[in-house]
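Read through the structure below, which is laid out as structure tokens, and then see the notes.
In this view, the complex is presented without one of its protein chains, the others remaining in place.
Take a look at chain A:
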Amino acid sequence: MTDHTLSSPQPKQTRRLPQINPVYFILAALIVAIILNNPNFVEPSGYMNFLKRAAPLAILAAGQVYVIVSGGFDLSVGSLITLVVVGSSMLSNNDPSSTWWVICVMLGIGLGVGLVNGLVVCFLKVPSLIATLGMMITLNGIAFMWSGGAPRGYLPESFRYFGRFNIRDVPLIQMLPVAVIVMAVVGFALYWLMHRTNLGRMIHAVGDNPRAAQLAGVPINRVRVSAFVISSLSAVIAGILLGGFGGVSTDVGTGYELQAITAAVLGGAQLLGGRGSVPAAIAGALTLTAIFTLLNFLGLPQPVRQVVQGLILIAAVALAMYRRKRTGQ
């Protein structure tokens, strides 16, 4: 229904530029800049390491898009990542065979956190910004209490497999990190759910105009809660990958909530809801990681790097917004 009303005026417009999300151009430009700076990047060890590193943020951003499109924010994902990493190390207790049930417990925690977030927003009418901010502080406190402020154990290799292991001797690409496979599978699942199912359409409708959606028979609360649950589950998966990649630390998730929102906005998601795309958010996450990698390769001093990083970000989002105005979407 939304699709229909949006697409009807378009044929009248003169098409000045191909209808491709600008984030892909920005990403391509950054990748070219990286390759110019470091030709080794075209080797599999170069781009595969890049994708592996970007995987947690990409999954997180793809989950965050659900909440953003439904008209909210999820600030609790960063501290949920920390809780997953700290909690997994406490529960697994260096026992490799525990990996499977620990992952199930973590997904259960994610489900619970998402449900609470969603229910608080829907039924207690707390704005999502505040509800998830409260959840963020609470989860940080729980992680701190659980660990006593310092990591208390290691993650077994079988748990770290997902974030750390590279499958070697793959034809053509030589190495294939497991994290990249996870990113592809989860990314596709989230894409399909958002852009090919009824739930995705309802999330768009709720974010675009909740009243209209309600009148059209969309179960608003159920849809919103689902969006928060999906975001929390994506944070759990991101946490499993991050714990695998870097090992246990008590501040692993710090700052990820804002990075995920930034990635989604870079991908053209609209902050007050109604618009957003999973593939573009993943591209936004790759763009953020590419900025970091490029600045690493340039070897600029830290303060300059922060200035450049900030400017690139503002420019990229401004470009995304400009394009949106021109295409009238």
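Here is the rule we go by: contacts are C-beta pairs under 8 Å (C-beta built on N, C-alpha and C of every residue); 3 or more make two chains touch, one makes a residue touch a chain; residues count from 1.
FYI, contacts and distances are computed from a predicted model.
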Choices "Ubiquinone biosynthesis protein UbiV", "Ribose transport system substrate-binding protein", "Globin" or "histidine kinase" - which one is the UniProt name of the chain not shown: "Ribose transport system substrate-binding protein"
Contacting the left-out chain in the complete assembly, out of A:Val77, A:Val120, A:Val180 or A:Val248: A:Val248
Chain A, residues in touch with the chain not shown (by the definition above): 38, 40-41, 43, 45-46, 49, 53, 56, 148-154, 164, 166, 242, 245-252, 254, 292-293, 296-297, 299, 302
